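Sending over a structure as structure tokens; questions will come in a sec.
Heads up, one of the protein chains got dropped from this complex, but the rest are sitting where they should.
For subunit A:
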Amino acid sequence: MTQAGTGPGITVAAADAPAPVARLPRRRGIELALIVLAVLLSVCGYCAVGIARHGALPPGAAGYGAGLGVLALLAHLAVRLRAPYADPLPLPIGVLLNGLGLVLIYRLDLETPGDRAAPAQLVWSALGMALFTGIVLLLRDHRLLQRYTYVCVAAALVLLTLPILFPAVNGARIWIRVAGFSIQPGEFAKVLLAVFFAAYLAANRGALTYAGRRVWGMQLPTGRVLGPIVAVWLVSVGVLVLERDLGTSLLFFGLFVVMLYVATGRTGWIALGLLLAAFGAVAVARLEPHVHGRVEDWLHPFASIEAGLGANQLAQSLFAFGAGGVTGSGLGLGHSVLIGFAAKSDFILATAGEELGFLGLTAIFLLYALLVERGFRAGLALRDPFGRLLAVGLASLVALQVFVIAGGVTGLIPLTGMAMPFLAQGGSSVVTNWAIVALLIRLGDSARRQTTAPAAGA
């Protein structure tokens, strides 16, 4: 389990340095054990659905387990080969959440025989894990990404604006259709933007930290550096208005404010950010009927019932969570399909809540929390500002996304359509999340590698 050793290219500590740093454990065995556990848990879930629904093991259980296992194993081998010091937790967490997502989608497919989403999701998961493997194998150092700062932001903006050319689906203009596949380019843009923010902020920290005038005890930034922030805010609002995608807009802006705060340490930025966000949100909620309706639903989830129109999606989602109670109905035994449209994507958490109960939901939230925590830990351990900001950005991205959609379907905040990372149906989202995990692996590996070379940090 605790294989020790030094990878190629590591400068072994000098003879006068204390011995322990040289024998840093790689912990790849732990990772492998956890991956096996994650695959087994997913296969158990798959079998539980089959037994609950048909009284027999589902025919594809072995194939499903083998497929997920082989993919996870390949990813693990890539990590072993190219990121031996990486954190052992992110990969098994990704495998478990992805496997559980596949189980939940397969389970919901049983209710909609004409519309099967699990096979496509399995293909996308394979693609995502392949991308993970590719990133781990090819991206030898995260600092290489810094070179592509402006390529990243340009690509992100193109991806964000692309769906405007395509027709709106269910009120939101966030999809493009290519050869029968629905792709959500905004998902990919998230990672690219996180890379851009990290690089931009790492490069301009000094200028941004330089304080302008003092107003009401707060340091305001100078006008010269205000430009980029206003630009990002405008892009966020633009996304909101043109694509009617409140969630993505909220995510971008939240990500930017968090990274800006970490980069500069200025509370003034936070205040300004919140002010602008509040202004934007109120203005849009007033002017945009789609968003206004979401806020109304959040404030009065049962208004449609009282109006005699039956339960709306949010009310059905709350019913599903309530029906789950503490222990849940058991996989395959709930009725979250009553939510109807988007039960497999935006509302996937309601199925988890109903069938796995509060306990299962807690476990899922803790898995996300653990993933986020590993990201922040890598950020704390890294020495280069770009790496630190990138780790914080990616971790915050996961946390914010989980908060926005999980808070939305449980009635904590207004509902905004967004994919639950790894769990929800949606190829773009799964692929993006595997990219995030790959980057976290790379950052974690770098963070621990540098500790083996104390001279570099001295």
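What we mean here is this: contacts are C-beta pairs under 8 Å (C-beta built on N, C-alpha and C of every residue); 3 or more make two chains touch, one makes a residue touch a chain; residues count from 1.
Here is the rule we go by: contacts and distances are computed from a predicted model.
Hidden chain, UniProt protein name from the list "Sulfate transport system permease protein CysT", "ABC transporter ATP-binding protein", "Peptidoglycan glycosyltransferase" or "M48 family metallopeptidase": "Peptidoglycan glycosyltransferase". Set against the missing chain, the residues A:Tyr150, A:Phe279, A:Phe341 or A:Phe365 yield one that touches it, A:Phe365. Here the missing chain is touched by one residue of A:Phe279, A:Phe302 or A:Phe341, and it is A:Phe302.
The residue from A:Gly357, A:Pro414 or A:Gly444 that touches the chain not shown here is A:Gly357. Checked against the hidden chain, the listed residues A:Val136, A:Ala194 or A:Val392 yield one contact partner: A:Val392. Although one chain is not drawn, the whole complex shows that of A:Met129, A:Val235 or A:Val258 it is A:Val258 that touches it. In the full complex, the hidden chain is touched by subunit A at residues 258, 261-263, 265, 302, 305, 310-311, 315, 318-319, 321-326, 329-330, 335, 338, 353, 357-358, 361-362, 365, 368-369, 372-373, 376, 379-380, 385, 388, 392, 395-396, 399-400, 402-403, 406-407, 410-412.
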